[in-house]
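Notes follow once the structure below has been shown.
Only a single protein chain was left out; the remaining protein chains are all shown in position.
Here is chain A:
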């Protein structure tokens, strides 16, 4: 259509004009002083005019014959496909383009006929009607073809990959806060999937190679004023496709009531799927849609409305961030009036998600404080609450910017605020950013709670072991992750001091009474009386065995810490024992010295292994 414009001089007047023009051209051509360019133009024009005049019947009144011929020819093409059960676009690009040419031809004829408003005679009207009729047939067919192409070439959406990835992430932190398990996996898969992963799953609902076909159909339909039909068909299929995808991702659409009642595991997976869906679908699809984001909005709103359990926090933050990112795209795409309603809804949803996140954060803090225990944690090791909290907050650093934004106006308890000089130009990583303050407040609550738990132990030494283990764990977690940037060196130093203090307290509580037996009462005198020596030995053995029995069942999970404590203990006890025996070597007989120094050394290694032992029944001497 863009190429040769065929004109249809069908009225007598027009024929005269053409003849006149031709005459002039011939006359000009005879002129001698023509530039090459001008000559070329004239030759072209001459040829063109000749074509026109040769095409028309010089006898007036039958000027429409040519039009009718062409119309009939195009009609034949179009009718030939009407009875054909095959789809045109399935039959190859040549067939398709021939069909489109025919439609084009009719369009041109109609335009030409309608352009001749001067003489509205019956013949002209008839022709117009005929052409329009054929055109309608063609448009109807094109609509069918369009739908066929769109449906045929829908991308296959493979949900299996998607679900397996999301379940991988679900492994960590899907326990609800109430039932804190032992040792969740330390390996947290990265929260943000890389751009590549998303790229894999970005499903454009139409395969790339049919886009030219669709474009050509669109062009023809729009030029013929059949744009509305094109739009309805196109939107209809895409809407269907999208809903199929939704159905695949999430086979069950839930009402708000249902969503609110969801158990955590289902809720968590739903929220994950939401985030995925947003990333994939919104990115690709928004351009054409206006009502179909409603599903996403509804689910998002239902989730934002629900009870703000602490375990939802990370998911909520995921949703928030995804939406915040996409909002830029949404804003651009929906900048016109009709779309602003949708835009507004998304912004409101973002706000709700923000509020929910803050509420979940609060709930997290409250849950930590109120997590009570009836019984002391056996073995004095690292409490599951501690593990849960520390591992959970480790993941917050990824959401640092969002959390800082949301928590900016939230009040923080000032207890245990460590004032530290700013770490550098990057304010968000400093120890004084809102998130850092809240994190310290959280660990502070955790510490208080752990202190309360330690009071459940009757044995003072065990209280100290418990606190030593737990504070050490907290420090390790902070040091070993990005949290150290938020907590700062001061905090780390302070807490190092704390657990070391507990270690010392433990030693004092346990061993001072034992070492008492080995003390040198009179520095001056060389040795004790035999009787005293015997008593002392016995006392020491009993006390030592008691400690052994009790404390082999205690636990220090961290190997380095265990080693350090053993060494420290060993230094005190073994040294004292050796000295004691050395000073009283005169009295040593096999009978009263139950354990050699080497034995004591060895037995000390059994402490804190977590498996209770007793020396009473031991035949090792």
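Operating definition for what follows: a contact is a pair of C-beta atoms (placed from the backbone, for glycine too) under 8 Å apart; a residue touches a chain by one contact, two chains touch by 3 or more; residues count from 1.
Throughout what follows, contacts and distances are computed from a predicted model.
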{"item": "Name per UniProt, for the chain absent here [options: \"tRNA (adenine(58)-N(1))-methyltransferase non-catalytic subunit TRM6\", \"Pyruvate dehydrogenase E1 component subunit alpha\", \"U3 small nucleolar RNA-associated protein 4 homolog isoform X2\" or \"Myb-related protein Myb4-like\"]", "value": "\"Myb-related protein Myb4-like\""}
{"item": "Touching residue (missing chain; options A:121, A:136, A:265 or A:410)", "value": "A:136"}
{"item": "Touch criterion as defined above, residue of A:152, A:410, A:455 or A:614 at the omitted chain", "value": "A:152"}
{"item": "Of A:144, A:329 or A:490, the one touching the omitted chain in the full complex", "value": "A:144"}
{"item": "Where the missing chain touches chain A, by residue", "value": "85, 87, 125, 128-129, 132-137, 139-140, 143-144, 147-148, 151-152, 226, 228-229, 231-232, 236-237, 239-240, 243-244, 247, 252-258, 260, 291, 294, 298, 301, 305, 338, 341, 345, 348, 352"}
